[in-house]
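Note that this complex is displayed minus one protein chain, with the remaining chains in position.
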Amino acid sequence: MFKRASQSEGHAVKLTVDGAPIVARQGDTVSAAMLAAGLGEPYRHTAVSGVARAPYCMMGVCFDCLVTIDGVGNRQGCLVPVQEGMVITRQKGKREIES
Amino acid sequence: MSFASKLRTAYDVIVIGAGPAGLAAASTSAEAGLTTLLLDENQAPGGQIYRAITFSPLKNSPVLGQDYEAGINLVSSCEKSGADYVAGCTVWSLDRERVVGISRDGEARLIKAERVIIATGALERPFPIPGWTLPGVMTIGAGQTLLKSSGLIPEGRMVLAGQGPLLWLYAAQVLRAGGTIEAICDTTPLKNYIDAAPYLPSFLLSKYWMKGLGLIREVKRKVKIINGITKLSAEGEGKVKRLVWQAGGRSGAIDADVVMLHQGVVPHVNLAMAAGVKHEWDNVQACFRPVLDESGNTNVHGIMIAGDGAGIGGAESAAERGRLAAIDSVSALHPDALSKVPARDNVRNALAKSMLGRKFLDLLYRPTKPFRIPQDDATIVCRCEEITAGEIRASVAIGATGPNQLKSYRRTGMGPCQGRLCGLTVTELLAYERGKTPDEIGYYRLRSPVKPISLAELASMPQDDVAIKAVVRG
Partner (left out) sequence: MNDTLRTNEYDVAVIGGGLLGSSIAWGLGRIGQLTCVLDEGDMTKRASRANFALVWVQSKGLGLPEYTGWTVRASENWAKLSDEINHLTGIDVCHQRPGGFHLALSEKELEDRRLSLHRLHNQPGATDYKIEILGHDQVKKQLPHIGPDVVGGTYCPLDGHVNSLRYLRAIHTALKASGIDYRPEHKVSAIEYRNGEFRIVTEQGEIRAGKIVLAAGNANMTLAPMVGLDAPMAPTRGQIIVTERTIPFLDFPLTTIRQTDEGTVMIGDSREEFTDDAVQNLPINAVMADRARRMFPLLGNLNVVRTWSGIRVMPKDGFPIYDQSETCPGAFVACCHSGVTLAPNHAFDIAPMIAQGALDLDRVGAFSAKRFDTKSVQSSGYY
């Protein structure tokens, strides 16, 4: 869905999404990294009807970027900067609560 | 180490939002010697308009433009001023006693202030067309965020739809960055040109017209524009595949992998409304805006609003409003320090100058009714709870008179976004169906937490004996 503009530059940051490695850039949010890696179609499935959704606003107000980060569910991916080694899991339906 | 251990338990001034208004307010306040705390949800300052100004991967290129680059000065001033600053911090609560509830990394705290300046800015107006919830349909603001923070441009076929200066700015930026745009579906109606015409003279006196014209020319050279759009719908299974359009008698469909929508921005009212700030309907900008005096004071003592959250005016107006709010705070709390801040009159003049030409833009780009009030019953209005326009109309038929009864019937507004993406649509849809004005219909009743916090965080807030007695009753 998105590609890097050739004029842009940044350090690589490695993380995994659903177990598969992706390379992000310093400064990406989790959602941006996922979209850059082609993981936006779908990005998640809702807890209401299970329909496919992807980030809409990228500024923390639409809540369509919800994703599980390092085991914590329903985080707004567009507000969380990527960090080396982050474990991202895409969400399907209602949140499973971690004990 | 806990982030909050470095913070005071009380400040003279807390500024919420590190966009132009917040940065200017915090700088001015701290320069005057008031203890000042600047809070922001994002990882770095700048808000939306100056997003990623401190680290953008496109910093060393001409893609983003000079207006954007100018934002760095606000950040430098703020850093030098001595204000405390916490990034990545959610503000989930503000009460009438000016106690601010904050949360970062799963840890919640309460901090008190003599003055709170809400500078949470604006958000994109909802754009409820059929299919707007499909993956691949986003706001132009989202496009700008991806561009500024990550140097990302849409891959594949991209269509822009809507109206407003930001649409042209983003289009120009994408093209400069090497991206392509299949088409721009411009929803500006002819009527708007006529309505805006009387304000053309002052628009021509402002700086907007040259910049605006330049951008539009830059884009029109390379992109097909379809004017006078009256109907839009995004189609696809599982993701967007095409944008179908009508422009009066003409119609067509454009294959698209990404569709970006924009029809202006509106004040982000959630925190202010939850704090009890009175708002009223602005019929030109078709949104609710807070009732303020000219310094930004609200009806709640000590709570002020600056920036686009006070009324849409753009980055420069936002900074001036931020300064005015801070100066008023200095005047109230530490009048001896007024010599350390800009003279109020100078700031007022700068504000007035920056507002020149806004009326023209407001009228020219006033979003049209079909895109504010969805006609197609199947269009989703409340994205969080997946409620359609048809379901809302059916609720009016059984007796819903306003958004709060509607909320009970259908759960609109009960999701985590708390009406940010449906509130205006709901109010206007109800007003239209019932033959009332938006002011008569009202808005959702908002309360904290205005952003979600964990139950454990809420449980960590202070308890008292009276509260325990009120709860534990066997």
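Which chain is which? They are A and B, in the order written, and residues in each are numbered from 1.
Convention: a residue touches a chain if its C-beta (ideal position, glycine included) is under 8 Å from a C-beta of that chain, and two chains touch if they have at least 3 such contacts.
Note that this is a predicted model, so its numbers are computed, not measured.
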| item | value |
| --- | --- |
| Selected from B:36, B:144, B:263 or B:418 as touching the chain missing from the view | B:418 |
| Interface with the undisplayed chain - residues on subunit A | 47-48, 72-74, 93-99 |
| Chain not shown, touching residues in subunit B | 93, 95, 99, 101, 110, 276, 395-405, 407-411, 414-416, 418, 433-434, 441-442, 445, 447-449, 452-456, 458-464, 466-468, 470-474 |
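We adopt the following convention: only the chains that are shown with their structure count from here on.
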| item | value |
| --- | --- |
| For subunit A paired with subunit B, centre-to-centre distance based on mean C-alpha positions, whole Å | 22 |
| Touch list for subunit A against partner subunit B, complex | 1-10, 25-29, 32-33, 35-36, 40-43, 46, 48-49, 51-64, 72, 74, 78-79, 81 |
| Partner subunit A, residues of subunit B touching it in the complex | 41-43, 48, 52, 55-58, 60-61, 63, 88, 106, 123-124, 132-139, 141-142, 145-147, 149-156, 177-179, 238-239, 257-258, 268, 383-386, 415-417, 420-421, 451-452 |
